[in-house]
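Here the complex is missing one protein chain, while the rest keep their positions.
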Amino acid sequence: MVIKMRKDSGEKELLHLVEFLQKKGLEVKDASSSEFKVVGVVGDTSVIDVKDIEALSGVDKVTRIQDPFKKANRLMKSEDTVIDVSGVKIGGGTFTVMAGPCSVETREQILEVANSVQKSGAQILRGGAFKPRTSPYAFQGLEMEGLELLKEARKETGLPIVTEIMSPSHVAKFAEEVDVIQVGARNMQNFDLLKELGKIDTPILLKRGMSATIEEWLMSAEYIMAGGNENVILCERGIRTFEKYTRNTLDLSAVLAVKKLSHLPVIVDPSHATGKRWMVKDLALAAAAVGADGLMIEVHNDPENALCDGAQSLEPKAFDKLMKSVNSLVTALRSTGE
Amino acid sequence: MVIKMRKDSGEKELLHLVEFLQKKGLEVKDASSSEFKVVGVVGDTSVIDVKDIEALSGVDKVTRIQDPFKKANRLMKSEDTVIDVSGVKIGGGTFTVMAGPCSVETREQILEVANSVQKSGAQILRGGAFKPRTSPYAFQGLEMEGLELLKEARKETGLPIVTEIMSPSHVAKFAEEVDVIQVGARNMQNFDLLKELGKIDTPILLKRGMSATIEEWLMSAEYIMAGGNENVILCERGIRTFEKYTRNTLDLSAVLAVKKLSHLPVIVDPSHATGKRWMVKDLALAAAAVGADGLMIEVHNDPENALCDGAQSLEPKAFDKLMKSVNSLVTALRSTGE
Amino acid sequence: MVIKMRKDSGEKELLHLVEFLQKKGLEVKDASSSEFKVVGVVGDTSVIDVKDIEALSGVDKVTRIQDPFKKANRLMKSEDTVIDVSGVKIGGGTFTVMAGPCSVETREQILEVANSVQKSGAQILRGGAFKPRTSPYAFQGLEMEGLELLKEARKETGLPIVTEIMSPSHVAKFAEEVDVIQVGARNMQNFDLLKELGKIDTPILLKRGMSATIEEWLMSAEYIMAGGNENVILCERGIRTFEKYTRNTLDLSAVLAVKKLSHLPVIVDPSHATGKRWMVKDLALAAAAVGADGLMIEVHNDPENALCDGAQSLEPKAFDKLMKSVNSLVTALRSTGE
Partner (left out) sequence: MVIKMRKDSGEKELLHLVEFLQKKGLEVKDASSSEFKVVGVVGDTSVIDVKDIEALSGVDKVTRIQDPFKKANRLMKSEDTVIDVSGVKIGGGTFTVMAGPCSVETREQILEVANSVQKSGAQILRGGAFKPRTSPYAFQGLEMEGLELLKEARKETGLPIVTEIMSPSHVAKFAEEVDVIQVGARNMQNFDLLKELGKIDTPILLKRGMSATIEEWLMSAEYIMAGGNENVILCERGIRTFEKYTRNTLDLSAVLAVKKLSHLPVIVDPSHATGKRWMVKDLALAAAAVGADGLMIEVHNDPENALCDGAQSLEPKAFDKLMKSVNSLVTALRSTGE
């Protein structure tokens, strides 16, 4: 951490700052020039908040040099983390596809989709039971009934299931019944929920918040890991920008950034990122090419009558084509050593 | 709602669309030209999601004409809503200031600040007991102990209290003990929490999410109102943009937009918007000038040693100066009929 | 400037960096800790580009501590710059309103508007002769004929005129005939144009680019000033964000930032910022309250038939009301010493 003092600050402010830092167990080094008074801070600065230093009188600007996340940090663990999802491995060179409908709607629908995505090669079944909808008047999911249907689909196909959690009060139940618990973009900084998820050991799929920086996203992973649950899978699903042609802007550079900064696996969700069915396959290929550890894809047997997000769902036939293309690409990349 | 069909779509797709809409109780009108096939939809379109229509085959583009919020809509209630907070009125031409520390830290601190902001003219005491912090290693608030201290400060000064809720499991307790329950920016789309808050009648202060559009913000208010709690106060606190000089970008146009679209009161929080103490007073004046119904301001008796957000907290003396300036401005605006 | 080296870098990289910096006349100080290798750079770092340092092998992160602008910097000149526009002063405590139509359309129109805004108290007449339009098929302005009409309006009313320049080839003519030359948001980083404007001494009104940071905006002012023309007036006109209810998001915090970082005057254009006529007056009041040095307002005698941007233009009567309100506010603020 580097702290620049204001031109009009004096010895008193400097001493006060040094004292403040020393109380936190940190060492201070002078790095001033003839023009600027600057100090460097040595030690574990993750315990202090930049804003707290900025509040001290005489302080002009504070720059963090050390990343504020620890357990999620690649510096603490250089090899890739591999998460075991009921036998399916994610991370460390695998490529895992999670597919299924936005919402579980009927027994028939989820069984049909589950069987179909399995045939195409998906390894994990996704399906929403509790749905975060912008409008209180929109379909909110089948809730517990949806969860039961998902479990039935798992029994029939053997595919592990991933579904979104909306409430801390469901953590215990989800931990028992679900293979991966998804935290949606809107809840990425629902710290109360994150803390509860830190107490279990079920793998967590942590979606990036719509306006979350990469650092904030990793800090949310850190919340879960600090609680004791190190099984965190990250999921890039587009960020909010000025461009409105796509629902969000898919940020594939973030995949590279996360893999450099952290040892956690990261997958990509092109369905939510764009909101447009016809963009999904090509962006899935791009995600594989950039080095993501897998994909999350919406598939519906009857997208036109889907109760949610039909516009971005693929039909089973289109998903099958996507899987063939992605598999060829992954094979080609591996054979050339990418 | 206006729906444009794709050039390559035919009669079949059109009939399918019409049927889909009629099933939802909506009427369809042809508005096509020689170049484009376009239909208009008549009836309560708030029951349908634009994305569901976009999923239908042959559909190119869907445009909503009716706002998707109802209870929060100015069209449904033309006069301003006035919220009664234990005797303090918000909305309808009043100007209400909520002030206090970011976090409740000690008995001494909260009592000193409460007495001081009251003397300066604040009408509601703010103070965080449960704190949403980006880092799991940062101070998370005194929690229940903080709540007790806030209640003590209320008893001593008579000021109603507002504090942030982080968990749905606290709703019942907060409903009994707190005068206004704050929903923070990070939880604006924590729908599980919003639904719980819809079941009580305590006034809710709903902060705008960091990347929430004005429509999404009003839809979150609608969640609470649809549940039965119509006592919603909105709070603009800055949005996330590319500009990093300030922590967020305060969007004062949003105050005007909200007051046109909705009958709910809206206040402004310049402390969180900027993260910079020296900007607070001038932006508070601007908020009053633009027509906000009040302010939320961070005040700390010892900002340098604040356990959170000291950089944006005013000292009591500076807050007193702010109140004098704001009061003069409000008086001047009223005398000229603004 | 503070430079952090990568963990895996060695003595060789460090020596290479030191050499690189010394060649540029800079001194290097060690500020390392047991965990991180960090150096501080002493001297005029405005001559180096952060990205050039980041290109050196072994370098992890570079942080600039000194602002890269010099002539525009408040540290170089603590008192406010006051620009003299043919007798009208801008900056240093004055409050100046520039008003007029988006485009000059007819002799009658510009004379009528000019007379009317003058009566209401505007001090400078604005009017577009060359118009930047997103579509090549839209009205592009009366061009040179528009300039002649503006000059006629100046002759009749005595108001100095401000108009936008689109081409470096017009600089000489504009320098002779116009009182203030406006650089539009889209040309804020048209460096070729900025360099030409640095060679004259006509005051320049430099609008902030749609996605320009405050630093980039000041760097564009620096371009003009570095060339020798120190008469730069800045104009905040909204930035591009995800929110689409308003055309842009007016960033009033930027006024405070600019006044802290620079000695140059800064005015606000609420017409372009919002694109909505009914928002203009209240945001004009907010701009005055936050401490701007003036306003730029679109006024049209017949907004419905305006050839451009009618939706954001005020009718003369509404402008007159705005001026009365703004004047009352400015008077009230001054009487209380704001």
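Worth pointing out:
A, B and C are the chain letters, set down in written order, and residue numbers restart from 1 in every chain.
Convention: contacts are C-beta pairs under 8 Å (C-beta built on N, C-alpha and C of every residue); 3 or more make two chains touch, one makes a residue touch a chain.
Nothing here was measured: the structure is a model prediction, and the numbers come from that model.
For the chain that does not appear, the touching partners among the shown chains are A, B, C. Considering the whole complex, the residue from A:32, A:213 or A:305 that touches the absent chain is A:213.
Check A:7, A:173, A:244 or A:317 against the missing chain and you find that the one touching it is A:244. Remark: the omitted chain is touched by one listed residue; of C:202, C:262 or C:313 this is C:313. Residues of chain C that touch the chain left out of view are 16, 20, 46-47, 49, 51-52, 54-57, 68, 132-138, 166-169, 186-187, 189-192, 195, 210-211, 216, 219, 222-223, 226-227, 240, 275, 277, 303-304, 306-313. One chain is missing from the display, and on chain B it is touched by residues 2, 4, 7, 27, 29, 31-36, 38, 40, 42-43, 61, 63, 65-66, 75, 240-242, 244. The omitted chain makes contact with chain A at the following residues, 211, 213-215, 239, 241-246, 249-254, 256-257, 260, 273-274, 278-279, 282-283, 285-291, 324-325, 328-329, 332-333, 336, 338.
Criterion: only the chains that are shown with their structure count from here on.
Averaged C-alpha coordinates put the centre of chain A at 26 Å from the centre of chain B.
Chain centres here are Cα averages; for chain B and chain C they lie 31 Å apart. Touching two or more other chains at once are residues 240 of chain A.
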